[in-house]
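What follows is an incomplete set of chains from the complex, kept in their original frame.
Each chain carries a letter (A, B, C and D) given by its place in the written order, and its residues are counted from 1.
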Amino acid sequence: MSGVTLNKAIKKYGDVQVIHGIDLEIDHGEFCVFVGPSGCGKSTLLRMIAGLEDTTDGQIHIGDRDVTTMDPSQRGVAMVFQTYALYPHMTVKQNMGFGLKMNGHPKSVIEEKVAEASRILKLDEYLSRKPAALSGGQRQRVSIGRAIVRGPEVFLFDEPLSNLDAELRVEMRVEIARLHREIGATMIYVTHDQVEAMTLADKIVVLRAGVIEQVGAPMELYRDPDNKFVAGFIGSPAMNFISGQVQKTNVKIGATGDTLKHKLPSPYHGRVVTIGLRPEFITIDPTGDTFSVEISESLGGVSYVHLRADNGEKLIAEQRGDIRSNEGDRVGISFDRDTVMYFDTDSEKRIRI
Amino acid sequence: MFPTPIEKSSRTWQLTYQSLLPVALVLWLLPLIAVALFSIKPAGDFSAGNYWNLPSQFAGFENYGRVFLESDMPRYLLNSVFITIPTVIGAVALSAMTGFALGIYRFKLNLAVFFLFVAGNFVPFQILMVPVRDLTLQMGLYNTKTGLVLFHIAFQTGFCTLFMRNFIRALPFELIEAARVEGIAEWRIFWYVVLPLMKPAIAALAVLIFTFIWNDYFWAVVLTQGVESQPVTAGITSFNAQYRAAYHLMSAGSIVAAIPPVAMFFLMQKHFIAGLTLGAVK
Amino acid sequence: DGLSGDLKIFLDTSNPAPRETFETMIAEFQGMHPDLKIETTIIDREAYKTQIRNFLTANAPDVATWYAGNRMLPYVQPGLFEDVSDLWEGELGENLASTKAAMTIDGKQWGVPYSYYQWGVYYRADIYNELGLTEPKTFEEMKSNCQAVLDSGRKCYTIGTKFLWTAAGWFDYLNMRTNGYEFHMDLTAGRVAWTDDRVKQTFANWRELIDMGAFIDNHTAYSWQEAIPFMAKGEAAAYLMGNFAVDAIKDAGVTDDQLDFYQFPMIVEGVPMAEEAPTDTLHIPSNAKNKANAKAFLQYVASADVQTEINAKLGQLPVNNKSSVNADDKFVSQGFEMLNGAYALAQFFDRDAPAEMAKVGMEGFQEFMVRPDNLDAILTRLDAAAKRIYK
Amino acid sequence: MSMQADHSNRSWYKRNEIALTPWLFLIPGILMFLFYVILPVFQSFYISTLDWDGLGQGTSVGLENYRELWHDPAFYISLRNNLIWLALYLLAIPAGLFIALFLNQTVTGIRLYKSLFFFPFVISQVVVGLVFTWFYDPTFGLLNTFIGWFGFGPINVLGDPTYVTYGIIAAGLWPQTAYCMILYLTGLNAVDPEQIEAARLDGAKGWRMLWYVIIPQLKPATFIAFVVTVIGALRSFDLISIMTNGGPFGESRVLSFYMFEVALSEYGFRMGYGAAIAVVLFLIMLCFITYFLYSMYKEERGH
């Protein structure tokens, strides 16, 4: 049993607190992704689990062992770095076997484990090359191989793909998903790439400023975000936010003047709330006249139409198929009432209805 | 041991380390501290066999006073200044130009010329001694500061070119291309675009060359003699011959000779270290 | 009749006393010729020896100090010293006659002497008295004295051989006392092989002293000045040196009463007693720009009064026989007496032998003093060098 | 628009500006360098075939100087000492690394400590030589005072032919170690922290971390330290000149000092012979220059 449990984990650098008491449970074999804006503490949290940063307060358990004060090498974790962190002076084989060698494993065992990892990662051909003679994707594969060889209970990834180009990124992403299925170990993965988070995760942890905003499966976060931050963060292009005036039984949209038949809790009556509308749920109505098209960006199968309402609010709508809107056109929009979300404008909390 | 930062280790080890530092420093600088101590001792301490105890009285003013007032040291110091400063200016100027030419332009002999400078820089300079001395004699520059300065400039150009060229190589080439697209003449690119960007390199190099030249002894001995042109490194030997066995004065003289580069190092530390690393490691 | 124009003088009198003497003397000369622009450069004595070749060719002064004897040869031969035979005509020549031979090469004179001085053994009279010793007259006495000194926990002789030449003083005396002046001159002139048995005899005598432990330890680390404190502190009893050392010894704290002097004792009976008496000289480089002024200066320095005056201060002997010796100075007067009675005067090893030979030879002496067992190898080496140098 | 130009009557210079400019910028530097450095190297080769006292005309003696060198014991002593210098001077590299590791911490005032440790490199070798001469002095030197406490008897380091070269090298190691130290300190700054973390996860600690992970990453610094140390060892002159003047009886000479002595000292002025020694020294250095240029060439091609 090698889940990871954080219990009120706190990290301070001097007087600056960057992790504010995180409670989190990651089950054995789960693929958990940390996302959040830059500087929110994703890497710090991961490194605390790895033992590369001291935990100022609180506990970290891996399986049933309290590892809070253990050495990194004793925690049974392996880490894959954004910059690969391969030893440039060692061959691929030596890189992968280094950890075992340092821990005094016999040569034959090392050979065997390296062979197995390189088979899984299709690196056999490159075993005697130095990292400098490998492409970016191959390097990242080696650094994953180095992790596999040590047979850890928990894999930690810190933005492992962000140094690769778009094509390779897709390829490696699929590879990591396959690896997870194959090995079945617990994996914790830091990224700021939407697609990676959505496609890889069993569980996404959204962090902001050292605090967890929401934890859940990808589609759970997409469909049912707890607050405006999570709603805006998950999904691409990002959710549109416009203002609405709450009335007794409905909400009046500022940009269009339309009303939505939604009864919000009474404390909101008469107040302004934030309405969230995903671009993919908006349909453009060429006969309407509430928005003007600012730019229409066509990417082939899909176009993004930038709309501006007369009150200055902006929306992006996704448009599929062959209908094209042109710049300067006047259009209207329509959407399914059920796809709309409401947020408290001040607290940014979701107003569930 | 390395990568464990000290702040992560145990409290006792931290304290051990903190107290070890000054001890190590004193051991490391022991010879120097001794000389500094010598230089403020009165003559009597030495004849009394009191070499290593604290001075029986502070005679710093007297000793240094004699160095400055009763010897040629001030003239030697001045000579050093008049040798070092023009050399620094000359070598930096020449190498800024050569570095620019070799760093920016791709032409056939580029690498050959560059390697010529580099190889020349590593020559054991003793091989130049006989011909250069002869050359200087023939030009009538023997025993002049000019003769020494000219040679130093030429020789340092090798090292400086290596340094400058590598620095310029590391500048974004797009800056040059951008200027070319804008129709700016090549020499103006040098003057208005490259030179301002080279300021840190120039500062680092200037400090480095300053210490090299100030501390030069060999060429001072080969190309000059006498108080009218010798720098302080060579002067100190005459000074010491004059006061042989007068350790307090010799020490004071040595300290005086050592102070300018040390002061330079302290004032320009950042540039100095940048110079060493840039020049060497690029 | 004041001179005008420039006069550039290079001096090697870098020790404090001689330095001051010369500065005073030049100031007086300046007083006589107020329009003359005199520029004096005083160069470290050891460095001067290296630099003279450079400045004679490149940057010649009008007057330069140097040494008599063979030591002039490398500069006379390529024509770097001016022939000053005209100064030697007439009265001045007669007055300086005693050194004329030492100043003559190819029948011409190439400079004028300003001073010479005796060598001998300076010793701590108080220690000798304490031990009941007297000035030795023979080598046997010298050794027995030495044994007594050693037994008292002191060393017999201090010496600093870092700059080599001090060891040559010992060799010169031992060789002249063992084999005689003529043999010594033949040896330094390359007419006798260094592997000659007679040379070996000289070294054998020297070795007796070395084996006794007569010399201070670690002498290779010291210059002649740095060797003085051993004598001053009473750790060593005597010093074979030139008379110029007296000042320095006294400066180190030895009083006039404590210090005395004796002639290097006889070793082989019947060998006439020759002495070391190096002559210091002044020359005019052929590249000098103000030769007339220079000659006037030389004439001035050679004159009886000036020699009297400067030598009194230097603690050395005037060459001009019209000058008077400073009778108040017991070392000077003793030395004067000793030299007057000398069978012959040698200049010093590094002035009698050609420069290169001197260098190789003196290195050999130093090595011998540290590793006497290497004698054969040393002599073979010297012989090989001599064959090349004297060819 | 503003950028129209009539290229028909552009000057010849204008048309060839890019090709000509580098040479215009190079000319002063190249001339100076050729004149003072490159030509003299070749002149030295020529002079080494002369019997010449530095005045007037030399006479050609072919390879006579080299033949004499072959039989000159002083030459072999110098050569031997040069090799000792080369070998021992390299100790500055591990020593510098050691101090750099020691100082590579972040505690208050460490910058000042680093600077003070760097001192010996900044002061002139002349002063270093003097300082160490006194340090070694058999009567009052600190060294002998120190070993005196343990009942060992004075060692005449600079006066004893068996110790003298080592004594001077030790003095030379002082500034050279400081130099290597600063190179390593900057090298350590450039060590990739992620690799160290990776190694920590891999369980590498202490010496094994140093040996397997840190030192390989310091390779560029080591290379430079090696180059400057070799050059320094072969150029060594100042210390010998100041501390022993080659003695006792020539036992501390190295080639560069010997050639100075032969060519320019009071007893010498054998320019041809000196040049021959210089040529030998140059040939030794040439091995290293070639190695260095070759590495640089590979690097340049690599880009």
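Points to keep in mind about this one:
Just so we're on the same page, a contact is a pair of C-beta atoms (placed from the backbone, for glycine too) under 8 Å apart; a residue touches a chain by one contact, two chains touch by 3 or more.
Given the structure is predicted, the values throughout are model-derived calculations rather than measurements.
Though each chain kind is drawn just once, the whole complex in this file has A x2, B x1, C x1, D x1 as its copy formula.
Throughout what follows, only the chains that are shown with their structure count from here on.
Counting hops only between chains that touch, subunit B reaches subunit D in a minimum of 1. The count of contacting C-beta pairs peaks for the chain pair B-D. For subunit B, the chain whose average C-alpha position is most distant is A. In whole angstrom, the spacing between the mean C-alpha positions of subunit A and subunit C is 93. Chain centres here are Cα means. That of subunit A falls 55 Å from that of subunit D. Averaging Cα coordinates per chain places subunit C and subunit D 40 Å apart. The multi-chain contact residues of subunit A, meaning those touching 2 or more other chains, do not exist; every residue touches at most one other chain.
For subunit D, residues touching at least two other chains, in rising order: 54, 199-200, 205, 264. Interfaces, counted as pairs of touching chains, are A-D, B-C, B-D, C-D. Taken together, the subunit D residues at the contact with subunit C in this complex read 53-56, 68, 73, 136-139, 154, 156-161, 244-245, 247-250, 264-270. Residues 1-3, 5-7, 14, 17-18, 21, 24-25, 28-32, 34-35, 38, 49, 51-52, 94-95, 97-98, 100-102, 104-105, 107, 110-111, 113, 115-120, 122-135, 150-151, 153-155, 157-158, 161, 183, 185-187, 190, 211, 214-215, 217-218, 221-222, 233-234, 236-237, 240, 247, 250, 254, 257-258, 261-262, 264-266, 269, 273, 276-277, 280-281 of subunit B are the ones that touch subunit D when the two sit in their complex. Within the complex, the subunit C residues that touch subunit D are 49-50, 52-54, 57, 74, 78, 80, 161-164, 217-222, 229, 355-356, 358-359, 363-364, 366-367, 370-371, 381, 388.
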